[in-house]
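For reference, the structure discussed in these notes is given below.
All protein chains but one are shown at their positions in the complex.
Chain nomenclature is as follows: A, B, C and D, assigned in order of appearance, with residue numbering initiated at 1 for each chain independently.
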Amino acid sequence: MTGHANAGRPNQLLRNLHSKIASIPMILTAVVIFLGGTLWTVFYSFTNSKLLPRLTFVGLDQYERLWSAPRWLISIQNLAIYGVFSLIFSLVIGFLLAALMDQKIRFENTFRTIFLYPFALSFIVTGLVWQWILNPEFGIQSVVRSLGWSTFTFDPLYNPSIVIYGILIAALWQGTGLVMCLMLAGLRGIDEDIWKAARVDGIPMWKTYLFIIIPMMRAVFITTLVIIASGIVRVYDLVVAQTSGGPGIASEVPAKYVYDYMFQAQNLGQGFAASTMMLITVAIIIVPWAYLEFGGRKRG
Amino acid sequence: MADTISLKTTAATAGQLAAGPRGKKPRPMFSPRNIMIYGALIFAAAYYLLPLYVMVVTSLKGMPEIRLGNIFSPPLEITFEPWVKAWSSACTGLNCDGLSRGFWNSVRITIPSTIVSIAIASINGYALANWRFKGADLFFTILIVGAFIPYQVMIYPIVIVLREMGLYGSLTGLIIVHTIFGMPILTLLFRNYFTSLPEELFKAARVDGAGFWTIYFRIMLPMSLPIFVVAMILQVTGIWNDFLFGVVFTRPEYYPMTVQLNNIVNSVQGVKEYNVNMAATILTGAVPLIVYFVSGRLFVRGIAAGAVKG
Amino acid sequence: MNSNSVSVRDLSLSFGAVTVLETLNLDVKDGEFLVLLGSSGCGKSTLLNCIAGLLDVSDGQIFIKDKNVTWEEPKDRGIGMVFQSYALYPQMTVEGNLSFGLKVAKLPQAEIDKRVARAAEILQIQPLLKRKPSELSGGQRQRVAIGRALVRDVDVFLFDEPLSNLDAKLRSELRVEIKRLHQSLKNTMIYVTHDQIEALTLADRIAVMKSGVIQQLADPMTIYNMPENLFVAGFIGSPSMNFFRGEIKDKGGRKVVDVNGVDFGMDAYPARGPLEAGRKVVLGVRPEHVKVDEPGEEIHDAVVDIEEPMGADNLLWLKLAGQTISVRIAGSRRYAPGTALKLSFDMSMASIFDAATENRV
Amino acid sequence: MNSNSVSVRDLSLSFGAVTVLETLNLDVKDGEFLVLLGSSGCGKSTLLNCIAGLLDVSDGQIFIKDKNVTWEEPKDRGIGMVFQSYALYPQMTVEGNLSFGLKVAKLPQAEIDKRVARAAEILQIQPLLKRKPSELSGGQRQRVAIGRALVRDVDVFLFDEPLSNLDAKLRSELRVEIKRLHQSLKNTMIYVTHDQIEALTLADRIAVMKSGVIQQLADPMTIYNMPENLFVAGFIGSPSMNFFRGEIKDKGGRKVVDVNGVDFGMDAYPARGPLEAGRKVVLGVRPEHVKVDEPGEEIHDAVVDIEEPMGADNLLWLKLAGQTISVRIAGSRRYAPGTALKLSFDMSMASIFDAATENRV
Partner (left out) sequence: AELEVTHWWTSGGEAAAVAELAKAFDATGNKWVDGAIAGSGGTARPIMVSRITGGDPMGATQFNHGRQAEELVQSGLMRDLTDVATKEHWKDIIKPSSLLDSCTIDGKIYCAPVNIHSWQWLWLSNAAFKTAGVEVPKNWDEFVAAAPALEKAGIVPLAVGGQPWQANGAFGVLMIAIGGKDVYQKVFADKDAEAAAGPEMVKVFKAADDARRLSKGTNVQDWNQATNLVITGKAGGQIMGDWAQGEFQLAGQKAGTDYTCLPGLGVNEVISTGGDAFYFPLLKDEEKSKAQEVLASTLLNPTTQVAFNLKKGSLPVRGDVDLAAANDCMKKGLDILAKGNVVTSTDQMVSADTQKQMEDLFSEFFATPTMTPDAAQKRFVDIIAAAD
């Protein structure tokens, strides 16, 4: 056995070559679009670019202006309210529906289809329909009034202090079906024996869900959370379709601020500064999670 | 509890043994439990169905009837005129051909975009699951974080990239954009799915002499129907429903149906023609809805296979 | 008390159109260790779940401690159950797992602590009480699962293949522990397994099941040595009993089983009744009841086909009367493949079954 | 040919910071059946995957048929591999599964047909060729998986726990089949398992591994009877060898192992060198080398703690010299718990290890 000479280690770059070639689109997207685009955006947020990107640096001016703009502050506040409630309600409603669906019910397919179909519709459509239903002159308010409760008021889209909840109603309608689906898949993945053990232990159904099943569905909840959260940060279409940010600026959201200032106000610098703030928020939430979930763990 | 039972213990005779309940425990159809479960489900179903009902009912009414009032009342007189108008004669600017033109554009955009984005994402997922190379995880992490970036933020950089590539405004450019923005979630789905397939299968194929592509096409693809269905539904709905990219990255001859919908809905001629708007809305949503209704069952299965394991 | 602890009367169970159990009867004595043994899908778990109240019976009755519990909730039946997959609540500590059921039942804290401490002591898991299940080894998890049944202070323990997720070594260790547990607690235990070693070593009585029907219910030695029918005979023992299809013949006033011309004398066989010549039978001899190169009644010539040394034992596979048979000898005696040797059969330990009814004769 | 079929030289492998194998050397002779035995996670599969080329080594070389294949693709190494989970391609028929590799290699159709037919004949799966894997039983699937290696006409077969997903009965059947296959094909086979029965029955030589290091490489009987160290001794044999920690003493000119005051005479022990008094040792005796109520050198009194009848054998657990020991006797001899009995030890079959180095002395 004298093969030492020909034991040359082949070039590491060439190993797994096909895989690398096949991943080029992914690498390009990740590096050029997501990473490059992000850096580019951050970079230009320190300039006073207007309609077109321009390299005149103005330091932190854009950020100072951003954080003193009432509209930005309202946007942030709205996003926080919308985010918290939409997380809570999506998870709660989604889980409740999934739990109901998991009771070996009849017509499961029908119910599931009903809960999930809004997911196939765009936010534009969703916004439109709910704008129509919530319109005080035609919608629920007028119907209830015509039934005799003439002082009944339900005009969330026209009341600045509650308009964000009006948007929430539509968002939940559109999104909870998917959450329900994910939760249902998670519930179905739970070992039957756990249920049996809990029954033998005499634990009531709701306690079993609360103390045993939900904690066991951590992974599902995290996946769901990520999906919902990414939707929340990006919320835009729905607001545009339902209220265009109104009344006044009561239902503005950060993504809309970015868009409006980049394109309508033709102040790219300001838009980029707002983008950067959003990216930072996202990064603070996501990067630790993504690292834990995908970076640190080796495949077993 | 054990004590209570042993207290009640009696020296039972065989006759006594035979007494007592026997057979199936009676479970009435209208038990409080069932009433609660089905009550809740039906209530929820009503909430989810209400908008669809309103859309359909409204689209079948004439404008006078709508103005008179109740959006929930069924149409007194069914008219299909709003549908016809929405489809073929609603105007935007000078073009009065309704949604019909946008429909075919949407088809032209959706089909290749769906195919390309799924093809690329599935290969990514496959490479990440089975052929990991150094740094692959880093790119993947960037990709996932990218899923959170608001589209609006990325428009400008992408405009520049496409301009430099000379693809701005072309269908190819739009397909690329859809592929880029579909990539994070789809790659995640496919990666999770392929990871959940037994690794030994992959090893066996390698021992059999199959390479990267042979394994992908001959071994992995045929096993991946559920996840492809999920990806297809996500992409078809996503791309079909897209408005922003369709309008920013193409020129009018490619404008998808949603742009037409937006135009119809936002071009107010006097009063809003709610019936036409609703008809247009349903027509625009019809394709994803049909796709979903047809393959919804596989969707749930695929979600279970690809999304939940994370 | 000498009454029955668990009685199953005419139990039937169907899933839709599929009938899994049909008018099954079973009495488990107080303090008895009963093993339900059978191959996968024969309905063992189904029966156990019916007893536990986890499945609604289609017909029949179930009594626990002479109380009709057919329609009772599981928690009210005075049973504890241990599952194959442990079914521990993953996010609770061991202590939480043990005490959760008691807390829900609103027992006073002092009582809970007492019971948990006792169970932990019996199972020697005191040092683990603060850990999560994910920080335990398989064996420790299994112990906690048993503990969860233990704290409930019940009359009847139900085990559904509690050891089959463990590796061989751990399995044999825990087997001993369960046996010891039963010896000290003296509860009634019903134990489902498809592992015959477990069944043989643990059981006071074994119920061998096939397609939802109990084939034989007896103590382990009876099951092993006097199987009631061909199925039980073939199912128990590894490697399987050697079977020879043959016919009873009178040869010179002596009854023999003629297998393809090879004769096995039946003088030593403890037959249940007269065996008339001409009857078609199946002769079964366990591998350890074949003697190699030792004096015996009839001597047969054979050649070693394959040798499987297993340490303490040595298994030989040889051809005889046109079929492959296995022979178990001491591990120290080695025969290379191809070696010729002489076999004799211990007919007093053999079993003979009617070829048609497959029952023991 | 008397050369080595597979040689592993100074193989190291790490996953990131975790080193699984370190400078491991192994030579497998041509036509040999080598079993890699070790507990879960010790690196058996990793080693096998390195040999197959499914993992890139961190350092070292691998030779197959004297050819350095360290950086070859799996397909070019002349190996076939069989996996635990069968790893059949679910969407292809049995025939498709068998011929896939050959088609990829672009063999002429006639040749493919010939090879598939031959493999199907050897494994007796001709009637299954048109079925999908989902329509096969576990044993049939395993056979197809072997067939897939067979058609490739390779020099070396690699098996990664091919039987551990099967139930006990099927496992013992297929074990015999694999043994027979090896006897007829005479290929080199490397077989990974953590089941010692498989290792003992199948192997020409067994390599016992622990944490990536080969502890002993020898034929089964040597491994069983003359374990090289404490780990091998404890790992092989079920129930485990009984171990006694003690000290060597001179008692009246006679060397004994003193265990808590109980003496075990060492006259019959085949020591490798002189054993000076005062040395701390571990004495190991297998359960079947403890004799019950039979004459012997030293007689010890003991009381049965637990009895585990296993059919052919009977296992007794008793207390001796302050610890629990197991004893294996014939299945027909029964001792109820509590029975007092007399033990003697066959010291010629015992093993003694240095307490510090844990190596055999």
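Details
What we mean here is this: contacts are C-beta pairs under 8 Å (C-beta built on N, C-alpha and C of every residue); 3 or more make two chains touch, one makes a residue touch a chain.
What you see is a predicted model, and the numbers here were worked out from it, not measured in a lab.
The absent chain, not drawn in this view, touches the displayed chains A, B throughout the complex. Only one residue in the set B:I155, B:I239, B:A279 or B:I303 touches the chain that does not appear here, and it is B:I155.
If you put the missing chain back, the residues of chain B touching it would be 91-95, 155, 159, 162-163, 166, 168-170, 247-249, 251-252, 259, 262-272. In the full complex, chain A touches the hidden chain at residues 50-52, 65, 69-71, 135-137, 155, 158, 160, 243-250, 259-267, 270.
Here is the rule we use: only the chains that are shown with their structure count from here on.
Between the CA-based centres of chain C and chain D the separation comes to 27 Å, rounded to the whole angstrom.
The multi-chain contact residues of chain D, meaning those touching 2 or more other chains, do not exist; every residue touches at most one other chain. Residues of chain A found to touch two or more other chains are 15.
Residues 49, 52-54, 73-76, 79-81, 83-92, 100-101, 104-105, 148-149, 152 of chain C are the ones that touch chain A when the two sit in their complex.
Chain B contributes residues 198, 200-201, 203-210, 214, 218-219, 222-223 to its touches with chain D in the complex. Against chain B, the residues of chain A that register as touching in their complex are 15-16, 18-20, 22-23, 25-27, 29-38, 40-41, 53, 93, 96-97, 100-101, 103, 105, 109, 111-126, 128-130, 132-133, 138-139, 142-143, 146, 173, 177, 181-182, 184-186, 188-189, 219-220, 222-223, 227, 229-230, 233-234, 236-237, 254-256, 258-259, 262, 268, 275, 278-279, 282-283, 285-287, 290-291, 293-295, 299.
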